[in-house]
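Presenting chain A:
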Amino acid sequence: MHEHDVIVVGAGGAGLRAAIAAQEEGADVAIVSKLHPVRSHTGAAEGGINAALREGDSWEKHAYDTMKGSDYLGDAPAIETLCKDSPEEVIQLEHWGLAFSRDEDGRMSQRPFGGMSFPRTTYAGAETGHQLLHTMYEQLVKRGIQVYDEWYVTRLAVSDEEDPTDRECHGVVAYDIKSGGLDAFRARDGVILATGGPGQVFDHTTNAVANTGDGPAMAYRAGVPLEDMEFIQFHPTTLPSTGVLITEGVRGEGGILYNENGERFMFEYGYANNDGELASRDVVSRAELTEVNAGRGIEDEYVHLDMRHLGEERIIDRLENIVHLAEDFEGVDPLEQPMPVKPGQHYAMGGIETDENGETCISGLYAAGECACASVHGSNRLGGNALPELTVFGKRAGQHAAGGDLGTAKIETGKRGDWETGEVDTPVEPGDVSAPGEDVVADGSGGTTTSSGGSLSPEKYVQRALDTERERVESLLEKDEGRQHAEIRADVQKSMTRNVNVFREEAGLKQALRDIRDAREKYQDVYVADKSSTFNTDLIQTIETRNVLDLAEAITLGALARDEFRGAHWRKENQERRDEVWLKHTMLSWEDGRPDLWYRPVVLEGENKTYEPKVRSY
Partner candidate 1 sequence: MSQSYNRGLIEDFGRWKEFSAGMWAWIFHKFTGWVLVGYLFTHIAVLSTALTGAAAYTETIQTLESLLVVRILEVGLLAVAVFHILNGLRLLLVDLGVGLHAQDKSFYASLALTGAIVVASVPTFLAGVF
Partner candidate 2 sequence: MSTQVPEQTEEESSADTESQSQSAAQQARMEKKRDRAAQRDQQREAEEAEREFSEDGTYLLKVFRYDPEIAGKQEPRFDEFHVPYHTGMTVLDALMYARDEYDSSLTFRHSCRQAVCGSDALFVNGRQRLGCKTQLSDLEEPVRIEPLPHQEVVKDLVVDMEHFYDQMHAVEPYFQTNDLPEGEQLQSRENREKIKMSTRCIWCGACMSSCNIAAGDNKYLGPAAINKAYRFTMDEREGEDMKEHRMKIMEQEHGVWRCQTQFSCTEVCPKDIPLTEHIQELKREAVKNNLKFW
C-alpha cells in the first residue's frame, strides 16, 4: 500500500495544477494517472485561456459574459471565483515559462472569442493546451512530485455511512498497467479527481480515447451526485473519420458550408439568415444535422466546409494548420477539395458536483477540471473558459485538500440546504441490472461490501476496496467466454450519437435508455480475452466501458427530465427556455444501484450583485 497526504487522480491541466498547489501547501502529494502526464487530453486545446488582464477589461465583465453564456445555469460564486483568479493564474503560467504569443510590445496576446465582450482569450498559437500541459508538467519535474504513470484508478476507498454527506474518502485503488497488479493508495488528507471529459460516451467526439469519464463514474457510485449531465457541447466542424476539430477560425475567415446539392444551406434553408456560417456552435450543429437527416448530407453523414475561394495565400497565412489537419487526418487537401465536416461531441458541462473549493459532499474527496461541475459553464461553455477552470479550481482543490484555508464555500453540496426531489418517467429501470444488494462483482457495481456503518479505520476501508477490486478483476479474467466490451461500447456510443445528440426528443431519449439497459445486461456477460498481466488494455477498456455505461445513462436521464431548450440542450417538445421551472441543476445520485433524480436551485447571487436572467441572443 502506498501512502501520501494527497492523491491526485489524473494528470491533465487540472491534476497537475492541483498537485503543484498541494505541494506548495506543504503536503506530500502524488499523482496517479492512467496516461503519462504529457499524454493527457489538455494538450489538444487550441484556442486559448480567458483572463481579464488588460485595461478596459475586468473580472466582473468576464463573469457577466460567462453567466450569460451559461444561459443562467452557472452558479455565481463559482463563476466569480473563476474570473477573479484567472488573471493571476495566467501570469503564474507565464512565470513558469509558458510560451504565449506576444504583441509588438512584448505582452501576452489576447484574441476575441465567441460570447466574450472583450478580447481576453490569451493564447499560444493554435496550441495553447499543449503549451499549458507541458509547462505544468515541467514544473512537476522541477518540484520532484511523484507520478505513478500508467496506473489506472478503478475505485475510490470511501467509508460507508448511510448518508453520502457523512462519508469520507481515504484513498483509491489502482491497477498498474505495465505489470498488472492492483495496489491501494491511502490518502491521509484527500483525493482529488481530475480525470477529464467523458467524450467516449459518444461515437464521434473531439475527445481522446482515454476520456471515458472514469472519475465521475467512480464518484457517482461512491455517493457523490452528478450535476447537469445532460449539457453536452457539440462542435459543428469536426472531421468525420476521426473527430478532429476544425477550428471556428475557418468560418470566421469566410469558409462556407454546403450540402450535397451544393446549396449554402445556412442561408437557403433559413437556419441563420443573419449570421450564416457564423452562427453559434449549437445553431450550426443543428443545421448540419437537419440537412443530413433530410437526405441532403454527403454520404448521408456530413456536409462540406469549403474555403478554397479564400485563395491559397490567405489560407496558408492564417489557417495553415487546418490544411495539415485535413490532409493528415482525413486525407483531403482543402486547397483542392472542400472538407467534410459534421458535429461531434466536444465538452461536458456537467460532472461531479463540487463547491467553489473543489470539494464534493464526501469529505476528503475533491474534483477539478472537466470531470467536475462547480458549475461555471452552466448549460453552455464559452470557448476559452475550460482552461482557466483547470488552473483555478485545480489550484483551489489542491490547496484545500492539503489543509489550506479558503474560507467556507457558498455553494452547497450533496442533499443539504435547498433541494427538491425530481421524477422522470423511464421506459426501463435504470441503474444496476441486478437487484440491489446482490453480489455483482464483475461489473464493478459494488458487491461484497456489507455496510460497516462507518466504523472501520481508514486503512481497513482502503484494504476493503482493494479486496473488492481484486475480486472484480479476477472474475473478469477468469471467464473464458462471453461478450467483448468493444461491441457493447460501440452499441451504446452509436445509440447516444443517434438519440442524445444535438437533437433530443422524448422517443429517442427513451430508446437510448433501452439501449443502455440492453448494454448493461450484455455487460453482465463481459469477459476479457487477453489473459496477460502485461499491459492489458483489453482489461482496462472493459472496466472503462462500465463507466461509459453509467455516464451515458446519467446524461440521458438528465436530458429526458429537462424538457426545455437551454444552452446546448435542445428538446423537440419544448423549444424554449423555461426559467419558471428550470432555473435549477439536474442532480443524480446513485442510491443502492439506482439513479435518484433531484434538483438544486441555481445560485445567481454573486458577491456584489444578483444576475438577472436575460435572453441569450447570439
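Rule of thumb we're sticking to: a contact is a pair of C-beta atoms (placed from the backbone, for glycine too) under 8 Å apart; a residue touches a chain by one contact, two chains touch by 3 or more; residues count from 1.
The candidate set was assembled so that all candidates are chains of the complex that A comes from, given by their letters.
In this text the structure is predicted, and so the values were computed from the model without any measurement.
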**Options 1 or 2 - which one, within this complex, touches chain A** = 2
**Item:** candidate 2 partner contacts - residues on chain A that touch it in the complex
**Value:** 35-36, 38-41, 43-44, 53, 91, 94-97, 99-108, 124-125, 127, 129-131, 134-135, 138-139, 141-142, 178, 208-210, 239-245, 325, 327-332, 484, 486, 490, 528-538
